[in-house]
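So the structure is just underneath, and the comments pick up after that.
Every protein chain but one is kept in place in this view of the complex.
Lettered A, B and C in written order, each chain numbered from 1.
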Amino acid sequence: MLQAIKRICGDPLGLVGLFLVALMVLSAVLASVIAPYDPIALNIIDRLQGPSFKHLLGTDQLGRDLFSRVLFGGQVALKIALISISIALCIGVVLGMIAGFGPRWLDNIIMLLFDTIRSFPTVMFALATVALVGPSLSTVVVIIVITSIPTYGRVVRTQTLSIKSNEYIQAELAMGASTFRILSMHLLPNVVGPLFILASMDIPTVIALEAGLSFLGMGVKPPTPSWGSILNDGYNLIRNTPWPIIAGSIPLVLVTLGFTFLGESLRDLIDPKLRKSL
Amino acid sequence: MLIYCIKRIGLGILIVMLAVTLLFFMIHLVPGDPARILLGPRATPELIASMSQQLGLDKPLPIQILMFFANLFRGDMGMDVITNRPVADIVFGQLPYTLSLILTAIIGAALIGIPLGCYSAINRNSLADRVTGILSVACITAPAFVVALYSLLIFAVYLKWFPAVGAGEKGDFGDQVAHLVLPAFAIGLSWVGYLSRLVRASMLEVMGENHIRTARAYGLPERLVVFRYALKLAVLPTVTVIGVGMGFLLSAAVFTEIVFARPGLGKLIFDSISTRNYPVVMGSVLVSTILFVISTTISDLINAWLDPRIRASL
Amino acid sequence: MKKTDQKNATLELSRRRFIQASGALGVAAATGGMSQVVFADGKKILKVRAYGDLRSLDPAFSQGVIDEEIQSSIYSKLIQYKPGREWGYQLDAAESIEQATPTTIKFKLKEGIMFTGGHGEMTAEDVKYSFERIIAEATESTNKPDWGTLKEVTVDSKYEGTIVFDEAYPPAWNIALPYIVGNIVSKSAWEKAGGKVDTTTPSVSGPYMHKAWEPKQRTVLARNPDWHGGSAEFDEIHILPIDDESTAQIAFEAGDLDYTRVPLGSVSNLKASPPENSTLEEYPSLFYVWVGMNVENEQLSNENLRKAIQHAIDVPSIMQASYFGAAQPSTGIIAPGLVGHREKSLVAPEMNIAKAKEYLAAAGMEGGVTVTLDVLNKAANVTTAQVIQATCAQVGINVEVNLHESGAFWSLGDSSAGERYKDIQLILNRFSMAPDPSYATAWFVTEQKGIWNWERYSDAEFDKLEAAAKAESDNTKRAAMYEKMQDLMEESGAYRFITHEATPVIYNNGVKPAFRPDGLPLFRYFASA
Partner (left out) sequence: MSKNVLTIRNLSVNYQTDQGTLQAMRNVNIDVPKGSIVGVVGESGCGKSTLISTIIRLLATNADIPNGEVDFEGRDILTLSEDEMRKLRGDRLSIVFQDPMSSLNPVLTIGKQMTDIQYRDKKTMAQKRQRSINMLESVGIPDPASRLNQYPHEFSGGMRQRIAIAMALQAEPSLLIADEPTTALDATLEVQIIHLLKQLQSTIGCSVLFISHHLGVIAELCDYVVVIYAGEVVEEGTVSDVFKRPQHPYTEKLLECDPANIAQKTRELPTIPGNVPDLVSLPSGCIFKDRCHTKIDRCDNERPQRIDAADKHYVSCHLRSPQ
């Protein structure tokens, strides 16, 4: 681990990535300390202001400080990303292992399900889900979980299949080792690294998806400050002031840069062959 | 090969059927009585009942599903109850707009993104590589609706280079192309970034492989090494990603079709779900899943064409 | 018309040629002015925006404003809305028309009005057919209620007829004759088509004909050479369905449209720096927006809580935040300019923290209370909900906002769709409206409970007034009745009126537009300047 960090530091882009991710995590965690204003406090008189020392990124149509909303929005983004990706990871790992290790027919069924989910346009699926349960943070999480399970599941399945064919696994099986033992002792350690990298590179996608859902009015509940809702407000306000949409874009771009560069750097260091299994 | 194709088609049909069945269940869990929404505020309960019957909503779910497939088998996708037109007409009327949009976007993205990725890989860690890297990744994030909005403001309003809304005059190819540029840019931009990163990564990997060293050791010109020996292998994962990406592009098309007031399948799906126009929802989702299955199959076939090893395993 | 307009108009530069001429670089394009009424290929074309796509060309199945904007351009009516700032009508197909008795309207058609497609001259028989088919059970027209108490139309001579009502129905002059159900169709054409048409029409008699419909792209109307009123102004009208108002504004600025409604948020900027060669006009609107409270909900059955909420909502803040100062607070559900509009509401638009707290105490909820507010997921609504949330919080009412997409939202209070209607508490709602007060009050009677009366408000006096007001022909008395009804609504505490919104429109100076007093376009009267 220490070695990894040391080597990332040798890669300028990886270092930038690490810095941006750390910045995001820190500012999200410390939002309540750093933020100059309450992110949901209305101040109608001060609405739609440009950037100033008083409001670093200006204010929105309700006079809320955009800088504070961006900071707290980071919390929401992190929360959505972490919760949804970890749930998707868990389910994906289990399903992928079952598909890879289980009987052929089960493998076929699971892969068919994965393909079916992938074949649905995401927005279509999101619309139906939102119509079903109404827009909220947990709806966003559910949508992301279901649409990203196939990606993780496929990776795990591929790894499982390749490890399963290894001679030492065959030998262990012949000696009567339990499937559980093989999966947990041999497979899990092998997939954790790649999955971790894959997941970290998925975080921006998840955040962007939330932005898209917010645009269609299917994101988090107001007045929760999310980057997507800031962008969506900004979209509607674009003819009045460009600042809200800029305020919403900046963190999105920075975080994507951060996670992508960090992820690529990690991937290059830990497992250059990872991409192949995706 | 033939067996492979038959298998693919069978699997495709299975996926489509499964998707449609899932959709049926989802639709029936979703609140909002289609008959009522379709008829508007003035509808009497009798009218609503009669509309429900027309929609076949009064029958049990499995019967509805079976009826749908039975009709589909006869080539009938049902009727749109609002405009009283066959759903097939509606969906296939909108399909060309979305197809042209998606294809323009993805082909444009590939034409820019792949060379960009190659360039970055060849000049690894140079300033140009870093700059294109940062720009590409920044492009990946840009939400389609934000890019759409800004491209409209810049290129349609201020510069007036391109028209703003619609899909152009029927039969006027030049006009249609002019209407295609901005929407395709809006959904293609993130793909430029994505593809260039992808190609860069796979290019780097391929360039490290032994056979590239061999090619160089035989003194092949670098141009030949990169474009004939390395690129052909490096685009393999890109082709797969593009195949799967058609599904994502359909989602992105929803945003651009709304912002550009452009006809198309994405907007049709969005509108028909909001209005609970179920026959149209079913028809358009059916077509979009078929589209997905076709595009992944095509990408597999292209991969097989590029890579003899895959061809051999078919 | 300014000189520059003429110059642009005679340039006869179509957009396509424009692009070709200026090349991909478009250097020259940037210097071009706003597009005028486009004279493409020598044709005079008006390009306008509608907020949705065509659904039906049959008046019986018209789905409201969008269809009517098209139908009113291709069909004739006895009378049409008069363009301008005040509600009124002018003759169209009728040579004369009068309220003969409280329950009958006599009309005489102009001679020589021809239906296209060889369906002959318009006669009283066509009028009878057009109106009676709407109320016939077999037609299953969703627009039947617009005809109120219509009984029949009698044919008195080839051109003369009498419209007979069971009971007096004054709204006929406002929302039937000049609106959707007032469109006259050709009996022979309709019967030939099986009594119903869809998205094509066999015969029209208005200034324009329906030429083409490209779904989700545009509806094209072309000049009707046989129109009785002379020659229509434009060779073609292109009606583009553009859902998003910002996009519509951009399309206008890019020169793709000659007229559009613009977002309220753009008004101040457009006023400050209007695009070249264009005019912004602000019209009031008939829409009404209110916060409704479900009186049968366990918590909100407490009248004092409802009143506390009425006083805790600050309408002026909402006007600023959601409507960018371009709309005014409303006093009820009937807009200014209509009979029955109230000059003042009982509860002032401004919030009153003291009173709200008082009522909250009276409700026994000093310690605070949590209620839900259901909202449709459109930008203005979401902003309004957040203002409500913030001001209510000041008096100790915690508002939880639930967003819904349109399909789910519009079935919220539907008692035939499950049990959800019982759980809704506060709803931010917005109804469209036709220019007669009866159109607004109709939804709040006891009979509408669980249909559109989501507040489940029920008041015998209101119901009685509603029935009587519809039939009242004396406008002063009518006004008093409608004002009283709105008082009753407000006193129940179940309603907090927000606004009627506004209709800012923009058009280029090459066009001389025609609007109803609520800013809705009357395309048949659009002219070039």
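Just so it is clear, a residue touches a chain if its C-beta (ideal position, glycine included) is under 8 Å from a C-beta of that chain, and two chains touch if they have at least 3 such contacts.
None of these values were measured; they are calculated from a predicted model.
Checked against the full complex, the candidates B:R8, B:K59, B:R85 or B:R216 give a single residue touching the omitted chain, namely B:R216. Where subunit B meets the chain that is not shown, the touching residues are 209-221, 224, 228-229, 232-233, 306-309, 312.
Definition applied: only the chains that are shown with their structure count from here on.
Distance between subunit B and subunit C, defined via averaged C-alpha coordinates, is recorded as 36 Å.
Chain centres here are Cα averages; for subunit A and subunit B they lie 22 Å apart.
Residues of subunit C found to touch two or more other chains are 246, 405, 407-408. Touching two or more other chains at once are residues 127, 131, 216, 235, 238 of subunit A.
The part of subunit C that touches subunit A in the complex is made up of residues 246, 249, 263, 265-266, 268-269, 317, 320-322, 324, 377-379, 382-383, 385-387, 389-391, 400-405, 407-408.
Contact residues on subunit B toward subunit A in their complex (touch as defined above): 11, 14-16, 18-19, 22-23, 26-27, 29-32, 130, 133-134, 137-138, 140-146, 149, 153, 197, 201-202, 205, 208, 237, 244, 247-248, 250-251, 254-255, 266, 269-270, 273-274, 285, 288-289, 292-293.
Chain contact summary for the complex, subunit A toward subunit C: residues 40-42, 44, 47, 61-63, 127, 130-131, 134-136, 216-218, 221-223, 232-233, 235-240.
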